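In this view, the complex is presented without one of its protein chains, the others remaining in place.
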Amino acid sequence: MSTNTPPLETRPVLDLADVAISVQDGTIQAVRGVSLQVRRGSSVGLVGESGSGKTLTCRAALGILDRGCRVESGTISFGGTDVSGLDPRQWRAIHGRRVGAVFQDPGSYLNPSVPVGRQLTEAVRAATGLGRRAARVRALELLTLVGLRGAEHVYRQIPGELSGGMLQRVLIAIAIAGDPELLVADEATTALDVTVQAEIIELLRRLRDERGLGILFVSHDLGVIAELCDHVVVFYAGEVVETGPVEEILRRPRHPYTQAMLRVASLGDYRRRELEVIPGQPPSVGERIAGCRFAARCAYAADECRSEAIELVGIGDQHDVRCARIEEIDLVQSDAWQKESA
Amino acid sequence: MRSGVLRRVLRIRSAQIALVILLGIAVLVVFGSSIAPQDPLHQDVARLLQGPSGAHWLGTDYLGRDVLSRLVAGSRLSVLTAVEAVAAALVVGALPGLASVFFGRWFDFIANRLTDAIMTLPTLVFAIAFTAVLGNRMTPVMLAVGFLISPYFFRVTRAAALQYAQEPYVDAARLFGVSRVRVVGTHVVGKVLPTVLVTAATALAGALLTVSSLTFLGIGVVPPAPTWGGVLSSDLNFLSQLPWAPLAPAALIMLTAGSLNILADALRDTIGTSGPPVVRAGAITDQEVDRVDEHPAA
Amino acid sequence: MRIVSSSSRLFTIFVPVVLLSTFITYGLGALSNSNPAAAVLGDTATPADIKRMDHQFGLDKPFLVQFVHWLGRVLHGDLGHSYFTGIPVTQSIGQRFPVDLSLTLLALVFAVILGGAAGVLAAVRQGSWIDRGITAISAVFTSVPAFVIGVGLVVVFATKLHVAPSSGYVGPTTDPQRWLQHMLLPAIAISLEPAVGVARQLRTALVHELRQNYVTGAVVRGLHPSRVLFGHALRNAAGPALTVLGAQVPFLIGGAVVTETVFSLPGLGQLAVSSAEQRDIPVVQGVLLVTSVIVILANLVVNAGLGKLRPRAGAVTA
Partner (left out) sequence: MSGGAQASEEPVLAVEAVDVYLGRGHRSTRILDAVSLDVHAGEIVGVIGETGSGKTTLARTIVGLVDPAVGAVRLDARVISGTRATRRRQLRRSGHVQYVFQDPLRSLDPDFTVDRIVAEGLVAQGRLGRDEIARRVSQALRRVGLDDELLTRRPAEISGGQRQRVAIARAIVLEPRLLICDEPVSALDASNRNKILRLLDELRTTLDIAIIVIAHDLSSLAGIADRVLVLYRGQVVEDGSIGEVFSRPAHPYTGLLVASAPNVIHRSLDARQLRVVSRPEQVDAAVDGCVFASRCRFATDSCRRRPPLLEVRPGRRVACHHHDTWRAEHVTHP
């Protein structure tokens, strides 16, 4: 993360500093050196291919890592309190009250045999301690707040009777039931239809702006991140390779992987053309590689890239890149640009 | 057969032990009375109800007969009749279960109601009633028991077969013009087989307990003939003199049934980890019927 | 074939089942080649005597007519008379029925409590020594016939420790405490097998449920672990376990019949065995019918329980 002083005077809601996560009982280090911050009213997007470590990072921040996975080093703190060593009982004070979460495949995160309203009321009561009746009233308000029409009717339905978009709205209502400062959304729009996805993004944007919710948004789709987030963290093979404000990353990506990712992303143009691909495949999770982990697939890779570990370097206002050849690449690209325009 | 399932099962230590025990039992079954150390029917009034000794390793019973010889000689009847029951159940249950892939909802409806009906008949009471009809012989009684447990085979096989028959690779094969029978033969049968094996092993253990229960009650055997349950039953009247006497026959029954159960568990675990969905016993069938509807015959 | 209501389910499923199982029961008796008249009248009977007797028992009519008549009488509570003693079958069954009913019900209660607790404990402490211990004990009990356990209990608690009676029966209305004393050991003996069945299924289902996303979801909502376990996971895992319990009832009754012998309880089992030896078909039919009805009733109860657990009937699934 950049060493610049944060522009907002508020303390970050979520602060990850140099976090490393191991899987399979510590035998494989899947994520290393991740630092990121989320502030109230802002949204940070984690983007990367499957296996890049973005989901592990976000589950670590939620304190719900699977058995065999562990935060090896670094600190995770919520509003200044370090949570990396908390036990499940202590986490309960944070879950629902300070952080809510939504996931991909919303239906599976609800008990299939219990009406959604009862699950929402239950979450309201757990987070606020309200009485049964007051919690029910609050639950109906929340259903309306997340844009569900006919809250009374939806309240009584079981998950199997609702569409994916409705379920995700219910899950968002549950997540914000305790009025938390942070919402973690792990591929929350991935399985949805595009029109529904756009509506959910719209809803998240509204909650962020109106309630000052901080959002940590995980997606493999840079397009979705671009729609919602103001800050992007690009993951590749367990490391952060580039992080910065969303406009800057989209306009002038500096890491060759980010550049490649933008080239293969959907461009909003549907004419026939030769589609771009990134040659090769990412290294397997935890594979030991001296030097840059992207070097094997990188057109600019040189000997220096393969010998020693590359540091994340600040190159501008909150813009960091993990690339040893960033200056040379800039030169090559501006040359190419000049030739093209000449 | 799913490649390597058996090989993986045999890598499990408990399964190895179980298999060794079962092989030992199989030797007893095959050679039976010919390897019994003494004549299982020979009565020795001079040695009634004796404890273990050099001459009689497991002691003698109330007629002075050698308990070890009676147990060894009784293996064949005790185990083979159980095998008969399971074989009958396999034929009556598993084959129609597999065939249910081919037939429509009416076959399904009737088969399921019939299955429900058979499952309400209490096995032992039915077996007892059967001796009233057909006389006190073991084989027909156990065929009847096989009939009663066939619904379990039917359900397990049917559920598994229908599940696999709906996989897209089955559709894919059908789109190549492969006939239904051949599709089921190549893509379904092999995957259902381990599940059927698990059921068979469990059912065999259960049938063994049923045989011993029946022989314990004196049903299905004509007195001097030795059986495991019969030895146990005769010991029961002399508990005050020889309280540990039931141990040997009980242990024999437990070892056999236990080994079968361990083998079934090992098999189940192996299938479970290698991919195919776990078939829940006695799962409610209406949903399956619905799924069949959505699968128009072509 | 979607279930519209429980009453239509009753008609589409249980009525055919009851009809079929009674038919099998009756058919079994009728198929027997043994001629009751000849058996009762002995070697000296003349063909005319036998014919008269056949007519008296209704055995000269076509099979289906006999079945319908028999069914009609059964519906009026008439199971016929014993060929030998002439005592109404309902009377001899009525005397012994309470023994088996007490035994079965008590055993079911034990099975639910023991199996439920063991299954939940094993699933929650999955992989621990508690789980392995429960699994090992389960493996032992599935391999032991109920009567062997009964014999073991008699040896330990009655013959050695003298803390429980080894035989006999006292009605619950006569003396509830002594009833329980007499029932305790046999009920435990036959409850262990179904308890193991429940425990194993519950463990499997609960382990499966605890891995589901909705459990993770409940955790990040800050719900109390007991709420997650009992309010969510167990609710969904209980269904398969209950189904297994229902499927165990026929075996439970079988266990009861054998265990009666061990504890010298005057129940249906002894009646069944002695009438089977004598080929007293009406009595055998009666016992089979009554035990089948117990099974069907138990399954109705289980189904009602399943209905409560599952989402509303007719729910649209996507």
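Note that the chains are named A, B and C in the order they appear, and that numbering of residues resets to 1 at the start of each chain.
Here, contacts are C-beta pairs under 8 Å (C-beta built on N, C-alpha and C of every residue); 3 or more make two chains touch, one makes a residue touch a chain.
Here the structure is a predicted model, which is why all the values come from computation and not from measurement.
S.K.: For the full complex, can you list every visible chain touched by the one that's not shown?
M.R.: A, B
S.K.: Which listed residue (B:Ser14, B:Ser53 or B:Ser179) would be found touching the missing chain in the intact complex?
M.R.: Result: among the candidates, B:Ser179 touches the missing chain.
S.K.: Can you tell me which of A:Gly164, A:Pro180 or A:Pro283 touches the chain that was removed from the display?
M.R.: The single option touching the absent chain is A:Gly164.
S.K.: So which of A:Ala134, A:Leu250 or A:Ala309 would be touching the chain we can't see?
M.R.: Only one of A:Ala134, A:Leu250 or A:Ala309 touches the chain omitted from view, namely A:Leu250.
S.K.: Taking the full complex into account, find the residue in A:Gln197, A:Thr243 or A:Gln259 that is in contact with the omitted chain.
M.R.: Touches the omitted chain: A:Gln197.
S.K.: For chain B, which positions touch the chain that isn't shown here?
M.R.: 2-3, 167-169, 171-179, 187, 190-191, 275, 293-294, 296, 298
S.K.: For chain A, which residues touch the unseen chain?
M.R.: So the residues of chain A touching the missing chain come out as 49-50, 163-164, 193-199, 201-202, 220-224, 226-227, 250, 260-262, 264-278, 281.
Going forward, only the chains that are shown with their structure count from here on.
S.K.: Quick one: do these chains touch in a line, a ring, a star, all-to-all (complete), or other?
M.R.: Shape of the chain contacts: a line, open at both ends.
S.K.: Which pairing of chains accounts for the highest number of C-beta contacts?
M.R.: B-C
S.K.: Name the chain whose C-alpha centroid is most distant from the C-alpha centroid of chain B.
M.R.: Centroid comparison gives A as the farthest chain from chain B.
S.K.: Could you please state the distance in Å, as a whole number, between where the Cα atoms of chain A are centred and where those of chain C are centred?
M.R.: 55
S.K.: Distance-wise, how many Å sit between the C-alpha centres of chain B and chain C, to the nearest whole number?
M.R.: Computed value for the inter-centroid distance: 20 Å.
S.K.: So in the complex, the part of chain C that touches chain B is made up of which residues?
M.R.: Touch residues, chain C against chain B: 1-3, 13, 16-21, 24-25, 28-29, 31-32, 34, 139-140, 142-148, 151-152, 154-155, 159-160, 201, 204-205, 208, 240, 243-244, 246-247, 250-251, 253-255, 257-258, 261-262, 268-269, 272-273, 275-277, 279-281, 284-285, 287-288, 291-292, 294-296, 299, 306.
S.K.: Of all residues in chain A, which touch chain C in the complex?
M.R.: That would be residues 62, 64, 88, 92-97, 99-101, 103, 105, 108-114, 122-123, 126-127, 158, 160-161, 163, 171, 174-175, 177-178 of chain A.
S.K.: For the complex, give me every residue of chain C touching chain A.
M.R.: My answer: residues 212-214, 216-225, 227, 231-232, 235-236, 309-312, 315-318.
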